[in-house]
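Every protein chain but one is kept in place in this view of the complex.
The block that comes next holds chain A.
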Amino acid sequence: MFISSQSSPAAFKGFTLVMVSLTVNPAGASRPAVAVGNVGQLAVDLLVSTLNMSRAGYFHTDCLIPMAGNNPYASCKEDAEELHTPAEGSTRSQSSFSIHWVGTCHTFPILFQLVSWIKASGFSRTVVLSSSHSYQRDDQQLQGTPLRYLITPSLLTASADALKELGWREMERIPAFPGVKDADAEPRLCIPGGGITKGLYTDSCDEDLPLAVLLLFCSEGDNIPDAFALVNHLNDWLRLLDSQVILETRLSCKSAGIRREIQVLSCTSVLVVLSDFLPRAKNRTASGRFRLPGVCCLEAVSLLHFSNC
């Protein structure tokens, strides 16, 4: 499923995987569907561009809709004509590894392939970035923060304290038929607009994979602020960055010593693979970037990314 573009095969054992919820293209649809607002994809876009990941390999599978385009993360003329396929991987440094993943697929076997690949790769934990339709919230979900999380039993033991400290709300189970009072009806997990999030979560529970889901209730529209919010929440937990990501869609690049442009691209699906964190260096690099040891990115570009910009 994954083919390294480097001379050596990829190895992710012990890494942390951050991925975007993919959506299955409904049969007959002329355009692929993505999770509502592309929030997860935008969030990983932000991570990839901020962390300046470079390509490491490809996901080559018949479950993905073929598409191709030039580099959506081009920062100069030299890399603008780098071809990007639907599913790729990128690296950030010698100690990091990243993978790009396309956010559109047209067959349900992608779920099986994905779970199998995650299990075979030996990730220490997987974090799925997703979103859900805000208009389908029930009464209790309308109140408070729009952030929700899910966590498999396998990961709960290791992360319970951190989640408690963060004060996040777990995704509520809702009645199958809202308004119908049925004492026997068991509340169920429902993530409308979340693509394969629920499937990934339930399959990971069955396979005893350490997986967590971070999702935001949102609506279609300008979802860039949602992406920033999701990245900041992720950062609160995983400590990817030294500080909160500020909502600045573009910073002018005046010299090599000044912080480079943070290009927030729209609508990409990204799997971010993070290595086990090494002791964090507090200083910035010569180009002004935050130093992030052991960060890997799995990135994907969806059709919607290229076509709705």
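We take it that a residue touches a chain if its C-beta (ideal position, glycine included) is under 8 Å from a C-beta of that chain, and two chains touch if they have at least 3 such contacts; residues count from 1.
The working rule: contacts and distances are computed from a predicted model.
Chosen from "Cell division cycle-associated protein 4", "Phosphatidylinositol glycan anchor biosynthesis class U protein", "Proteasome assembly chaperone 1" or "Signal recognition particle receptor subunit beta", the protein name that UniProt gives for the omitted chain reads "Proteasome assembly chaperone 1". When the missing chain is restored to the complex, the residue among A:Lys13, A:His60, A:Arg173 or A:Arg239 that touches it is A:His60.
For the chain left out of this panel, the touching residue among A:Ala11, A:Ala68, A:Leu142 or A:Leu189 is A:Ala68.
Looking at chain A, the residues touching the absent chain are 3, 25, 58, 60-62, 64-72, 74, 80-83, 85-86, 106-107, 303, 305-309.
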